[in-house]
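Every protein chain of the complex appears in place save one, which is left out.
After this line comes chain A, so read on.
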(Lines give C-alpha, C1' and ligand atoms only; values in the text may rest on other atoms or scores of the structure.)
Protein backbone atom coordinates (compact mmCIF):
# COMPACT_ATOMS: atom_id res chain seq x y z
CA UNK A 1 0.00 0.00 0.00
CA UNK A 2 2.80 2.34 0.88
CA UNK A 3 4.54 1.39 -2.36
CA UNK A 4 1.45 2.46 -4.24
CA UNK A 5 1.46 5.87 -2.61
CA UNK A 6 5.14 6.13 -3.35
CA UNK A 7 4.81 5.57 -7.06
CA UNK A 8 1.49 7.23 -7.83
CA UNK A 9 1.71 10.67 -6.22
CA UNK A 10 3.39 13.67 -7.82
CA UNK A 11 6.66 15.24 -6.75
CA UNK A 12 6.07 18.05 -4.27
CA UNK A 13 9.65 19.22 -3.80
CA UNK A 14 12.54 19.00 -6.18
CA UNK A 15 16.12 20.04 -5.56
CA UNK A 16 18.53 20.24 -8.49
CA UNK A 17 22.28 20.81 -8.31
CA UNK A 18 22.13 22.50 -4.92
CA UNK A 19 25.57 23.71 -3.85
CA UNK A 20 26.76 25.71 -0.85
CA UNK A 21 30.35 26.54 -0.06
CA UNK A 22 31.36 28.53 3.01
CA UNK A 23 34.44 30.74 3.11
CA UNK A 24 36.51 30.45 6.24
CA UNK A 25 39.67 32.18 7.36
CA UNK A 26 41.23 34.63 4.98
CA UNK A 27 42.36 37.26 7.45
CA UNK A 28 45.77 38.10 8.89
CA UNK A 29 47.85 36.15 6.44
CA UNK A 30 45.90 32.91 6.70
CA UNK A 31 44.86 31.70 3.30
CA UNK A 32 41.17 31.73 2.55
CA UNK A 33 39.65 28.26 2.66
CA UNK A 34 36.41 26.95 1.29
CA UNK A 35 34.23 24.47 3.13
CA UNK A 36 32.31 22.47 0.55
CA UNK A 37 29.32 21.86 2.81
CA UNK A 38 26.91 20.77 0.09
CA UNK A 39 28.04 19.95 -3.45
CA UNK A 40 25.66 19.37 -6.32
CA UNK A 41 22.88 17.69 -4.36
CA UNK A 42 19.77 16.72 -6.32
CA UNK A 43 16.69 14.83 -5.21
CA UNK A 44 12.93 14.93 -5.35
CA UNK A 45 10.23 13.89 -2.95
CA UNK A 46 6.78 12.58 -3.74
CA UNK A 47 3.88 14.16 -1.93
CA UNK A 48 2.91 12.26 1.20
CA UNK A 49 6.16 10.33 1.57
CA UNK A 50 9.07 10.61 3.97
CA UNK A 51 12.62 11.09 2.83
CA UNK A 52 15.24 10.14 5.37
CA UNK A 53 18.66 11.77 5.10
CA UNK A 54 21.51 9.98 6.86
CA UNK A 55 25.23 10.46 7.16
CA UNK A 56 27.99 11.19 9.63
CA UNK A 57 28.41 14.51 11.42
CA UNK A 58 29.53 17.22 9.03
CA UNK A 59 28.24 15.53 5.89
CA UNK A 60 25.95 18.46 5.03
CA UNK A 61 22.61 17.12 6.30
CA UNK A 62 21.74 20.20 8.31
CA UNK A 63 23.07 22.56 5.66
CA UNK A 64 20.79 20.83 3.16
CA UNK A 65 17.83 21.45 5.48
CA UNK A 66 18.70 25.11 5.96
CA UNK A 67 19.16 25.59 2.23
CA UNK A 68 15.71 24.16 1.53
CA UNK A 69 14.25 26.40 4.23
CA UNK A 70 15.95 29.41 2.65
CA UNK A 71 17.59 30.24 5.98
CA UNK A 72 20.85 30.43 4.06
CA UNK A 73 21.15 31.17 0.38
CA UNK A 74 22.45 28.55 -2.03
CA UNK A 75 25.45 29.29 -4.26
CA UNK A 76 23.80 27.59 -7.18
CA UNK A 77 21.03 25.14 -7.84
CA UNK A 78 17.27 25.18 -8.14
CA UNK A 79 14.43 24.52 -5.78
CA UNK A 80 11.07 23.54 -7.23
CA UNK A 81 7.93 23.36 -5.16
CA UNK A 82 4.95 21.77 -6.89
CA UNK A 83 6.88 22.06 -10.19
CA UNK A 84 7.32 25.81 -9.70
CA UNK A 85 10.73 27.37 -9.13
CA UNK A 86 10.95 29.33 -5.90
CA UNK A 87 12.05 32.88 -6.63
CA UNK A 88 14.35 34.77 -4.36
CA UNK A 89 12.00 37.75 -3.94
CA UNK A 90 10.89 38.47 -0.39
CA UNK A 91 7.21 37.97 -1.17
CA UNK A 92 7.70 34.61 -2.84
CA UNK A 93 9.95 33.45 -0.01
CA UNK A 94 7.33 34.44 2.55
CA UNK A 95 4.65 32.47 0.71
CA UNK A 96 6.97 29.50 0.27
CA UNK A 97 7.88 29.52 3.94
CA UNK A 98 4.32 28.73 4.87
CA UNK A 99 4.66 25.54 2.84
CA UNK A 100 7.90 24.24 4.32
CA UNK A 101 8.55 24.28 8.06
CA UNK A 102 11.25 22.84 10.23
CA UNK A 103 11.61 21.27 13.67
CA UNK A 104 15.05 21.76 15.18
CA UNK A 105 17.13 19.39 17.29
CA UNK A 106 17.49 21.46 20.46
CA UNK A 107 14.00 21.63 21.89
CA UNK A 108 14.81 24.33 24.42
CA UNK A 109 16.88 26.63 22.20
CA UNK A 110 14.14 26.59 19.58
CA UNK A 111 11.55 28.09 21.92
CA UNK A 112 11.72 31.69 23.11
CA UNK A 113 12.24 31.43 26.89
CA UNK A 114 10.30 34.68 27.47
CA UNK A 115 7.19 33.57 25.58
CA UNK A 116 4.45 31.23 26.68
CA UNK A 117 4.22 28.18 24.46
CA UNK A 118 0.86 29.41 23.23
CA UNK A 119 2.46 32.68 22.11
CA UNK A 120 5.28 30.77 20.41
CA UNK A 121 2.79 28.75 18.37
CA UNK A 122 0.68 31.82 17.56
CA UNK A 123 3.63 33.87 16.34
CA UNK A 124 3.95 32.38 12.84
CA UNK A 125 0.26 32.54 11.87
CA UNK A 126 0.01 36.09 13.20
CA UNK A 127 2.98 37.13 11.06
CA UNK A 128 0.93 35.88 8.13
CA UNK A 129 -2.02 38.01 9.15
CA UNK A 130 -4.16 35.67 11.21
CA UNK A 131 -6.00 37.52 13.98
CA UNK A 132 -5.17 36.81 17.60
CA UNK A 133 -8.34 34.98 18.57
CA UNK A 134 -8.15 32.64 15.61
CA UNK A 135 -4.44 32.02 16.11
CA UNK A 136 -5.09 31.17 19.75
CA UNK A 137 -7.91 28.80 18.85
CA UNK A 138 -5.69 27.03 16.31
CA UNK A 139 -2.79 26.90 18.78
CA UNK A 140 -4.99 25.21 21.39
CA UNK A 141 -6.26 22.75 18.81
CA UNK A 142 -2.69 21.92 17.75
CA UNK A 143 -1.53 21.51 21.34
CA UNK A 144 -4.30 19.03 21.88
CA UNK A 145 -3.37 17.28 18.65
CA UNK A 146 0.27 16.82 19.73
CA UNK A 147 -0.84 15.42 23.07
CA UNK A 148 -0.59 18.44 25.37
CA UNK A 149 -3.70 19.59 27.23
CA UNK A 150 -4.13 23.26 26.23
CA UNK A 151 -5.83 24.19 29.50
CA UNK A 152 -2.76 22.98 31.34
CA UNK A 153 0.08 23.92 29.00
CA UNK A 154 -0.94 26.93 26.88
CA UNK A 155 0.20 29.50 29.45
CA UNK A 156 3.38 27.70 30.49
CA UNK A 157 6.92 28.82 29.73
CA UNK A 158 9.33 26.45 27.94
CA UNK A 159 11.50 25.85 31.02
CA UNK A 160 8.49 24.40 32.82
CA UNK A 161 8.22 21.58 30.26
CA UNK A 162 10.19 18.38 29.76
CA UNK A 163 12.27 17.83 26.62
CA UNK A 164 9.64 15.62 25.02
CA UNK A 165 6.87 18.08 25.78
CA UNK A 166 8.94 20.94 24.38
CA UNK A 167 9.55 19.01 21.19
CA UNK A 168 5.78 18.46 20.88
CA UNK A 169 5.38 22.23 21.17
CA UNK A 170 7.96 22.68 18.41
CA UNK A 171 6.03 20.28 16.23
CA UNK A 172 2.81 22.21 16.92
CA UNK A 173 4.61 25.46 16.11
CA UNK A 174 5.83 24.08 12.77
CA UNK A 175 2.34 22.78 11.91
CA UNK A 176 0.65 26.07 12.86
CA UNK A 177 1.45 27.50 9.44
CA UNK A 178 -0.29 24.53 7.78
CA UNK A 179 2.82 23.50 5.82
CA UNK A 180 2.94 20.83 3.13
CA UNK A 181 6.49 19.76 3.91
CA UNK A 182 8.06 19.48 7.35
CA UNK A 183 11.81 19.06 7.83
CA UNK A 184 12.97 17.33 11.02
CA UNK A 185 16.62 18.09 11.69
CA UNK A 186 17.64 15.50 14.29
CA UNK A 187 14.39 16.39 16.01
CA UNK A 188 14.10 13.25 18.08
CA UNK A 189 17.81 12.54 18.61
CA UNK A 190 18.05 14.30 21.97
CA UNK A 191 15.01 12.57 23.47
CA UNK A 192 14.86 9.49 25.68
CA UNK A 193 14.25 6.32 23.71
CA UNK A 194 10.72 5.84 25.11
CA UNK A 195 9.79 9.48 24.44
CA UNK A 196 11.42 9.25 21.02
CA UNK A 197 9.16 6.34 20.10
CA UNK A 198 6.07 8.24 21.24
CA UNK A 199 7.05 11.29 19.21
CA UNK A 200 7.83 9.18 16.13
CA UNK A 201 4.40 7.58 16.31
CA UNK A 202 2.85 11.02 16.73
CA UNK A 203 4.69 12.17 13.60
CA UNK A 204 3.39 9.20 11.62
CA UNK A 205 -0.19 9.92 12.76
CA UNK A 206 0.10 13.61 11.95
CA UNK A 207 1.50 12.90 8.51
CA UNK A 208 -1.40 10.66 7.58
CA UNK A 209 -3.98 13.02 9.04
CA UNK A 210 -2.70 16.25 7.53
CA UNK A 211 -1.29 14.77 4.32
CA UNK A 212 2.22 15.98 5.04
CA UNK A 213 5.53 15.25 3.36
CA UNK A 214 8.52 14.76 5.65
CA UNK A 215 12.24 15.22 5.29
CA UNK A 216 13.70 13.37 8.22
CA UNK A 217 17.34 14.01 9.05
CA UNK A 218 18.97 11.69 11.52
CA UNK A 219 22.13 9.78 12.26
CA UNK A 220 20.06 6.99 13.79
CA UNK A 221 19.56 4.42 11.04
CA UNK A 222 16.96 2.44 12.97
CA UNK A 223 14.80 5.55 13.31
CA UNK A 224 15.25 6.45 9.66
CA UNK A 225 14.37 2.94 8.57
CA UNK A 226 11.26 3.02 10.76
CA UNK A 227 9.86 6.27 9.42
CA UNK A 228 11.18 6.72 5.87
CA UNK A 229 9.83 5.65 2.48
CA UNK A 230 13.03 6.77 0.78
CA UNK A 231 16.49 7.20 2.20
CA UNK A 232 19.28 9.44 0.96
CA UNK A 233 22.83 8.80 2.16
CA UNK A 234 25.20 11.76 2.18
CA UNK A 235 28.96 11.77 2.51
CA UNK A 236 31.04 14.96 2.68
CA UNK A 237 28.37 17.10 1.07
CA UNK A 238 27.48 14.69 -1.72
CA UNK A 239 24.69 12.21 -2.27
CA UNK A 240 26.26 8.75 -2.49
CA UNK A 241 23.08 6.70 -2.54
CA UNK A 242 19.36 7.35 -2.72
CA UNK A 243 16.62 4.78 -2.93
CA UNK A 244 13.48 3.25 -1.49
CA UNK A 245 14.02 2.49 2.16
CA UNK A 246 13.54 -1.29 1.95
CA UNK A 247 15.67 -1.70 -1.17
CA UNK A 248 18.46 0.45 0.26
CA UNK A 249 18.55 -1.36 3.59
CA UNK A 250 18.30 -4.80 1.92
CA UNK A 251 20.73 -4.18 -0.95
CA UNK A 252 22.97 -1.21 -0.27
CA UNK A 253 24.76 -0.34 -3.51
CA UNK A 254 27.47 1.98 -2.19
CA UNK A 255 30.36 0.76 -0.01
CA UNK A 256 29.74 3.68 2.38
CA UNK A 257 26.09 2.69 2.85
CA UNK A 258 27.19 -0.88 3.47
CA UNK A 259 29.65 0.33 6.10
CA UNK A 260 26.97 2.47 7.76
CA UNK A 261 24.54 -0.43 7.86
CA UNK A 262 27.19 -2.73 9.23
CA UNK A 263 27.82 -0.29 12.06
CA UNK A 264 24.17 -0.38 13.13
CA UNK A 265 23.81 -1.88 16.58
CA UNK A 266 21.69 -5.01 16.46
CA UNK A 267 20.01 -7.07 19.16
CA UNK A 268 20.52 -10.21 17.10
CA UNK A 269 23.75 -11.95 18.20
CA UNK A 270 24.02 -13.50 14.74
CA UNK A 271 24.30 -10.00 13.28
CA UNK A 272 26.77 -8.54 15.73
CA UNK A 273 29.48 -6.30 14.39
CA UNK A 274 32.78 -8.10 14.58
CA UNK A 275 35.18 -5.59 13.11
CA UNK A 276 34.91 -1.85 12.55
CA UNK A 277 33.25 -1.58 9.15
CA UNK A 278 34.87 1.77 8.42
CA UNK A 279 38.09 3.26 9.71
CA UNK A 280 38.92 6.77 10.82
CA UNK A 281 37.04 10.04 10.76
CA UNK A 282 35.59 11.55 7.63
CA UNK A 283 38.14 13.83 5.92
CA UNK A 284 37.69 17.57 6.33
CA UNK A 285 35.18 19.11 3.93
CA UNK A 286 37.64 22.03 3.60
CA UNK A 287 39.80 20.02 1.24
CA UNK A 288 37.77 16.96 0.30
CA UNK A 289 39.43 14.07 -1.55
CA UNK A 290 39.40 14.31 -5.33
CA UNK A 291 36.96 12.37 -7.52
CA UNK A 292 35.11 9.89 -5.32
CA UNK A 293 35.21 11.55 -1.88
CA UNK A 294 34.96 8.20 -0.12
CA UNK A 295 38.03 6.60 -1.71
CA UNK A 296 40.53 7.13 1.18
CA UNK A 297 38.32 5.04 3.47
CA UNK A 298 37.01 2.58 0.89
CA UNK A 299 38.20 -1.02 0.82
CA UNK A 300 37.24 -1.31 -2.85
CA UNK A 301 39.01 1.81 -4.08
CA UNK A 302 40.93 1.60 -7.36
CA UNK A 303 42.99 4.20 -9.23
CA UNK A 304 39.95 5.28 -11.23
CA UNK A 305 38.16 6.17 -7.96
CA UNK A 306 40.91 8.74 -7.35
CA UNK A 307 40.72 10.13 -10.86
CA UNK A 308 37.14 10.08 -12.08
CA UNK A 309 34.13 11.37 -10.21
CA UNK A 310 31.52 8.60 -10.15
CA UNK A 311 28.09 9.57 -11.47
CA UNK A 312 24.85 8.21 -10.01
CA UNK A 313 23.89 4.90 -11.67
CA UNK A 314 20.62 2.99 -11.50
CA UNK A 315 20.87 0.28 -8.90
CA UNK A 316 17.18 -0.59 -9.02
CA UNK A 317 13.79 1.05 -9.38
CA UNK A 318 14.17 4.64 -8.08
CA UNK A 319 17.44 3.53 -6.53
CA UNK A 320 20.69 5.30 -7.46
CA UNK A 321 24.23 5.19 -6.12
CA UNK A 322 27.53 6.85 -7.02
CA UNK A 323 30.24 4.20 -7.18
CA UNK A 324 32.32 2.84 -10.04
CA UNK A 325 32.90 -0.37 -8.19
CA UNK A 326 29.26 -1.24 -7.66
CA UNK A 327 28.01 -0.42 -11.15
CA UNK A 328 28.38 -3.39 -13.51
CA UNK A 329 27.94 -1.04 -16.48
CA UNK A 330 30.73 1.25 -15.42
CA UNK A 331 33.83 1.08 -17.59
CA UNK A 332 35.85 1.13 -14.37
CA UNK A 333 33.92 -1.70 -12.71
CA UNK A 334 36.52 -4.40 -13.01
CA UNK A 335 39.56 -2.21 -13.25
CA UNK A 336 42.52 -3.69 -11.47
CA UNK A 337 40.88 -7.08 -10.95
CA UNK A 338 43.17 -8.73 -13.50
CA UNK A 339 46.40 -7.88 -11.73
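Quick notes
Quick note on the criterion: contacts are C-beta pairs under 8 Å (C-beta built on N, C-alpha and C of every residue); 3 or more make two chains touch, one makes a residue touch a chain; residues count from 1.
As a convention for this text, contacts and distances are computed from a predicted model.
Choosing from "Xanthine dehydrogenase", "ABC transporter permease", "Acyl carrier protein" or "(2Fe-2S)-binding protein", the protein name stored in UniProt for the chain missing from the display reads "ABC transporter permease". Interface note for the absent chain: among A:147, A:283 or A:316, the touching residue is A:147. Shown as candidates are A:16, A:115 or A:291; the residue that touches the absent chain is A:115. In the complete complex, the residue from A:10, A:94 or A:208 that touches the missing chain is A:94. If you put the hidden chain back, the residue from A:67, A:177 or A:234 that touches it is A:177.
In the full complex, chain A contacts the hidden chain through residues 69-71, 93-94, 97-98, 101-102, 104-106, 109-116, 120, 123-124, 127-128, 147-149, 152-153, 155-157, 159-160, 162, 164-165, 168, 170, 173-174, 177, 198, 201-202, 205.
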